[in-house]
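In this view, the complex is presented without one of its protein chains, the others remaining in place.
Presenting chain A:
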Amino acid sequence: MASLIRSWIPLLILQSFLVAIAFGSKEAEEFSEALLLKPLPDRKVLAHFHFENRAPPSNSHGRHHHLFPKAISQLVQKFRVKEMELSFTQGRWNHEHWGGFDPLSSMNAKPVGVELWAVFDVPQSQVDTSWKNLTHALSGLFCASINFLESSTSYAAPTWGFGTNSDKLRYGSLPREAVCTENLTPWLKLLPCRDKDGISALMNRPSVYRGFYHSQRLHLSTVESGQEGLGSGIVLEQTLTVVLQPETTSVETNMQPSWSLSSLFGRKVVGSCVLAKSSNVYLQLEGRLGHESKNVDTEIEAHKLWKNADFDLSLKPDRVLRESSSLLFIFDIDKSSDSEPFDLGLTWKLPSKWSCQQAPLQATRFLMGSGNERGAIAILLKATESQEKLPGRVVTDGRCTIKANIFQIFPWYVKVYYHTLQIFVDQQQKTDCEVLKKINVSPSTDKVSSGMLEMMLELPCEVKSAAISIEYDKGFLHIDEYPPDANQGFDIPSALISFPSHHASLDFQEELSKSPLLSSFKEKSLVRSYTEVLLVPLTTPDFSMPYNVITITCTIFALYFGSLLNVLRRRIGEEERFLKSQAGKKTFGLKQLLSRLTAKIRGRPIEPPSSDSPAAQSSFLSSKLIFKIILVAGAAAAWQYFSTDN
């Protein structure tokens, strides 16, 4: 028996190899890593980490993964996610200086906090349940409070304003969510080499979180195989975009700071992740040398490019690519080793200036009005300098127009009056039908659902500025619904402005390039920008007020009823009899003396105490009591007034 098994083992091994080869030859799981570095015009440096992990379509039952994270594939299978994007961001993308019309900014400029959107592959009735379960699963996976997005007051179902047209799309964002190491840790654990090896080893937590902007993004999409019996493949794209300020010693303010990887991150790259198919570092220099000759293939030309009068690179690039306005140096980090770590540096020799391409319109959003009762939200779209040069103008009926989509979610306690929507183009109020092409409104319901506004504007090409304003009333929350720091105010999530007729892409004209980063740049992406998060101060109760009210009311009640009971229960006749008997006992008491003294003064005979009418005494007593009560109540009211004033 044993010998039989022994003879079978090599056969089994061979078979498993054959199976592996058969599957491998078709398509295997692929992982690639890349880092894009880009100096920014405002003396900062952008570092964009890009990791892509592809799982090919395979049998949905008994799926085994070599590189692809199991947690993600389980997520996709369990909740039937077709496409999903989750981003954690802190800081605000500076569209003016860091660019607004390139694939990098349109994909990685994200709203502050957490943003999650997902398209499901389930029947319409189950979408909300799937969304709820997905938020919980993600909150466990990424150590964040994403589960707050489960309540129907925090998410919405955009129809066309978001850019992805699907009725199974859900979108939600949490502007207040903190982003820190605990979110990056599980994100890194999805990578095959974690942060131990390869490009991800650069991610020193203090340097990443010291940056001006950091956005950690996870995008996954399923690829239908089209074959019967096979599940769908998954493409997982993980990016981390950081904007850092290199430390500079030069005093010249117009000189760009020189930097190296070790000065930016405090670490160097020691070898690539061995599981990665490709691991490259790219350096993009924008707006330069565009006028020079196109042929860069010769050695001398290439040498000129990386060591010239303007700047020096510390390492020789493997290849140089060129786009219409930017240069791309490609470095392969496979050659680096422990003894010779990869530490790319850029040294500027001459002051240089350039500008980034901007979106046709720059959006800002602000609040108007004052007080705790009502206000208005305004979105201002300003034309940028580059507007005329951009492609994507649509000429309809002889008019040149720019299309802009606005997508906005309002929490239910910001009660928006949609009839107050006003649109101004170049300071002139326009009627709706002139510029408003399409509008979709879903009003909010108190404590049930949030409001959503989708608008498509068609503005003339020569527009200088456009403004949209809408009025709202501030709602009241139940005392239990206020967060612990309610006095800080409440956030209105960012609005999304997208330009459906403008698409950004960077084509480096390399047909053979298999780099996922470059191919993602090559794809035409919708130009979009997020506005600021608005902070609305709502009427917040003084949380100690109920306690104050209870104590003061109780005091007043106690005083009132105590004295009332005293008055009602008092038996005057008995008291008088008692006093009389006392008087009879003490003939030379102090009272006797006093009464004699008063009698002397008044010149009247001594009156016995019994002569006082009981009615008079009781009325005197009660009036005295009432006076006392009023005095105490007045003192209490005054105290309350002064204490609240303080």
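The rule is simple: a residue touches a chain if its C-beta (ideal position, glycine included) is under 8 Å from a C-beta of that chain, and two chains touch if they have at least 3 such contacts; residues count from 1.
Please note the rule applied: contacts and distances are computed from a predicted model.
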{"item": "Name of the absent chain as recorded in UniProt (options \"AP-3 complex subunit beta\", \"Integrator complex subunit 9\", \"ATP synthase F(0) complex subunit a\" or \"GPI-anchor transamidase\")", "value": "\"GPI-anchor transamidase\""}
{"item": "Residue, one of A:L104, A:V119 or A:L141, that touches the chain absent here", "value": "A:L141"}
{"item": "Contact partner of the left-out chain, one of A:N165, A:T181 or A:S337", "value": "A:T181"}
{"item": "Residue, one of A:G371, A:G398, A:P484 or A:G573, that touches the chain absent here", "value": "A:P484"}
{"item": "Those residues of chain A which, in the complete complex, touch the missing chain", "value": "90, 132-133, 136-137, 139-141, 143-145, 147-148, 150, 176-182, 185-186, 195, 205-206, 208-210, 482-485, 543"}
